[in-house]
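With one protein chain held back, the other chains of the complex are shown just where they sit.
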Amino acid sequence: MNGPVSVEQLGAELSQSLRRDQILVERAELRTYECDGLTGHRATPLIAVLPETTAEVQAAVQVCASHHLRFVARGSGTGLSGGALPDAEGMLIVLTRMRRIVEIDPANQRMVVEPGVTNLEISKAAAPHGLYYAPDPSSQVVCSIGGNVAENAGGAHCLKYGFTTHHVLGLEVVLPDASVVCLGSPMVESPGYDLRGVFIGTEGTLGIATSVTVRLLRLPETVATLVAEFATTADAGTAVSAIIAAGIVPAAVEMLDHLAIQACEAAVGAGFSLEAGAVLVVEVDGPSEECSGTFAAATAACTASGALRVRVAADADERRLIWQGRKAAFAAMGRLSPAFLIQDGVIPRTRLGPVLTRIAELAAEAGLHVANVFHAGDGNLHPLILYDTARAGEDERAELLATRIIQLCVDAGGSITGEHGVGVDKACSMPAMFSEDDLAAMLRVRTAFDPEGRCNPGKVFPTPRLCGERPGPYRPHPLEEAGMIDRW
Amino acid sequence: MPGGPPVAVGDIRPSIASPLDACIHCGFCLPACPTYRLWGKEADSPRGRIHLMRLLSTGEAEPAAVARHLDACLGCLACLDACPSGVAYDEAIEDSREELESVYRRPFAERVLRLAVFALFPHPRRLRVAMTGAVLAKRVRLPGLVRRSGLTKRFPFVAALEELLPEISLTELWASSRAGRGDGRHLRRSRDEMVRAKGVARLRVGMLTGCVQQVLFAPVNAATVRVLSAEGCDVITPRAQGCCGALMLHTGRGEDARRAARRLIDAFSDEGLDAIVVNSAGCGSAMKSYDRLLAADPVYAERASSFSAKVRDVHELLGGFEARAERHGLEVRVAYHDACHLAHAQGIRSEPRRLLRAIPGLTLLEIPDGDTCCGSAGIYNLLEPVTADELGTAKADSVRTTGGALVAAGNPGCLLQLQRHLGKALPAVHPIELLDASIRNLRPDALRP
Partner (left out) sequence: MVSSSTIHRPAGLRETRDALVEAARAGASVECAGGGASAPWAQGRGSANLVLDTTSLTAPLIHEAGDLTVLAGAGILLSELQAELAGAGQFLALDPPSARRGATLGGVMSSGDAGPLRHRYGTLRELVIGVTVVLADGTVARSGGRVIKNVAGYDLAKLFCSAYGSLGLVADLWLRLHPLPERRCTVRVEATAAEAGGLVLAVLASPLEPSALDFCRGACWARFEGTAAGTQAQAEAAVGLARGSGLEAEVLGGDEDAAAWEQVATATSGGAFEGDGVTVLRAVTLPSELEAADTALQRAGQGAGVQVELASHAGIGVHTGRLTGGDAAAHAIVLASWRDFIADRGGSVSVRQHPPDLDDPALLAGPPPPGLEVMRRVKKVFDPDGRLAPGRFSPWF
């Protein structure tokens, strides 16, 4: 190998298999890919490609393999942990043009789709058959199924229905050596190791999924949604515990605190009361009789826990509006404060009250506002730390607060990430959850798939390059100071 | 309560210096954008364009590179509705296009093309002359000759223009130029026209005659006046009015747009106007933003503000009060097309539908994928004919699936685009023409013989 390969040469080799409009070399265009939904980390790829078939993905990966080039795969670029952050010296492989729905098998409730198909498009295509795709991240209107697979995405309804890994049966994957392999199958299980299961949630570090076989569910007969208003988040937390203690498994339980409510109302006007300290959205679904019994129990649990008011959605439109409000929450924060950090910690549901209180205390200490929107049903918190870039030092204080909140979640017996993934955002916090041996064991799996470490490197696992010698409070590292990557 | 006393939104003051600051990169706008749906490229999505706009203003990107993607933006504003953060993309793209024009020297061919378009379309008189030429040329089969010469391949604009312009007779073309008469059948700005309300006047409104509208769709203007009058409006059509500047505003020619805006404000300075009625969505949305356009003008800022506050789309106005004139039956199946500058830019969706549904015998049909732009987008179909064609074809297919006999749209650009792609089999009309026909008890085939 004589020095790094030039963009021209890469372009020339790629043009053997891809058209010119599929190969991006122009700087401004490449810069539009410099970050995903996590805007605090940016890097411009050396070159980017937009393949339209598995063979084209293979060709691109082969070019990378020939030149020992690192590469990163990207779907819709809505990830919140920087999983699609490009490598400044590598190739970005964008899957947004692979968006065909290949096959629908309504009787067996399966669908085969390309990785660029959005989560919602799957449900839309399934709807005429009375079916839908259950995992519903808030960004489902735009996030891609390929991205969902990488992150093992959840969503509000994963409390009852599980995550991506419970609904993806088979994958076609292009490995870093450019070979294509099928993991899993359309059947409910397949012989050998569960390679499909280990691939899902590895955040694009093991290969690129080029075809996804998903499991569909029948649309529930009845859906009942209520919005319960509470004076405090602690009261709402009590209601959540009461619901669980009653043996109810709702389809979803979401909580919004008063700041989040204000943002949602400004953006969507879903009808959440601006006076409430916290609001719970509880949804129950299933066969009619079962559903109404469970719903009554859930309503009673809310009332018994001090709900000031319980509103039941009267029809599908009202229900849709409620969810629109909830799902727009993150982005709606932009109206309050365009600069904010979204977190994704998980805690056992039994610790909701105390942890929320502690978060408020930490926020007050840092002099920052924290809005809370989250999946109360499974303990997945989403503290949104608001800060103003115009006020000196707020961004640093925000980062510090973020680290402290993550540690709080781990100390409470939870996790650093419930659904957004580790990416670059939380790689340095992995040692808070896992020992060196744990991480080493995971890295063995990575080696099995990607011996050269070229597939989305720098993600998930802490490295000295990313985290400094010892992970802890943020310290800029040489590449940032040299201006090669940005962070703000 | 955790976190202290309730915090009101106003306490947290975001430092938004430009519309771009509100973008948090969430990507919700991507699936709404027609060009992203076509090409799957970030740079041709609203989020990507915002990114490029930022790079342009910091000088980090080559204007030529940014131009390609900003030019490809339809300005349909579907992203406005999709954005949860309230990014004012319409303001952002206008500002950025103006900035681009000030730093970017376009290639010769592009400059010539734009010069030609702006020399023609905002000037009804010239447009009428040019159209006459086109009609005569068709008579001597010039288009065929031109096509065979390969000129259209080298200048797609020519082909686009030729295909876009409707079938219109010289009589119709020049009839509209004759001085307006009491029957209000054809209006032109020879002098301030006033058509009185039938019965007691409840409103005194000014009317915009437009550019393309008055030349190519004069019957729409005539119908508008008749309907307004029938519904109790005194309609004043100022003589001195010119182009509203929308085409310039949407293509980065800020100074030209401001000049046009000032002239139009002057033309409508009759103090007694309750509203300024517009039957062209693109024009109406531009006129509603004159307050922003002229905010920095010390002389016109306040006048622009009160002007904008009076602008009403004709459906909006009519939808605001009780119908007075009797609606006679009109047995016809009509597909309703939401013009982008009516639905996305002005949020006017329900009024046109309500007005049409109130016509007995009329069946209103929804067009699948109704939120997607037809590809007209002002003069986009002249500047980016290939993309416009793709979108126009897709829209025509969608319209045909409704099984309607007519398609109704509240914007001349859309009407041209729909006519071009649907042909005679499925004529395109303005909803006001349907209202007019209903009030005058005409038969459906009187609409587009």
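For clarity, chains are labelled A and B in written order, and residue numbers in each chain start from 1.
By definition in this document, a residue touches a chain if its C-beta (ideal position, glycine included) is under 8 Å from a C-beta of that chain, and two chains touch if they have at least 3 such contacts.
For clarity, every value in this text was computed on a predicted model and none was experimentally measured.
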| item | value |
| --- | --- |
| Which displayed chains the hidden chain touches across the whole complex | A |
| Hidden-chain contact residue, picked from the options A:Gln324, A:Thr350, A:Thr389 or A:Gln407 | A:Thr350 |
| Contact partner of the left-out chain, one of A:Gln109, A:Thr303 or A:Thr389 | A:Gln109 |
| Touch with the omitted chain, as defined above, among A:Glu89, A:Asp194 or A:Glu275 | A:Asp194 |
| Identified contact with the non-displayed chain, of A:Glu89, A:Glu290, A:Glu361 or A:Glu396 | A:Glu290 |
| For chain A, the residues touching the chain missing from this view | 105-110, 130, 151-152, 154, 158, 162-163, 165-166, 175, 179, 181-183, 185-195, 197-198, 200-202, 218, 220-222, 241, 244-245, 247-249, 286-291, 293-294, 346-350, 375, 378-380, 413-422, 426, 430, 433-435, 437-442, 444-449, 460 |
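In the analysis below, only the chains that are shown with their structure count from here on.
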| item | value |
| --- | --- |
| Geometric centre distance via CA averages, chain B-chain A, whole Å | 39 |
| Sites on chain A touched by chain B in the complex | 24, 26-29, 31-33, 35-37, 39, 50, 76-78, 94, 96-97, 99, 116, 118, 120, 139, 141-143, 231-234, 257-259, 262-263, 266-268, 277, 328, 330-338, 340, 356-357, 359-360, 363-364, 369-370, 386, 388-390 |
| Residues of chain B that touch chain A when the two form their complex | 1-4, 6-9, 12-16, 21-28, 30-31, 40-43, 47-48, 51-52, 55, 60-62, 65-66, 69, 82-87 |
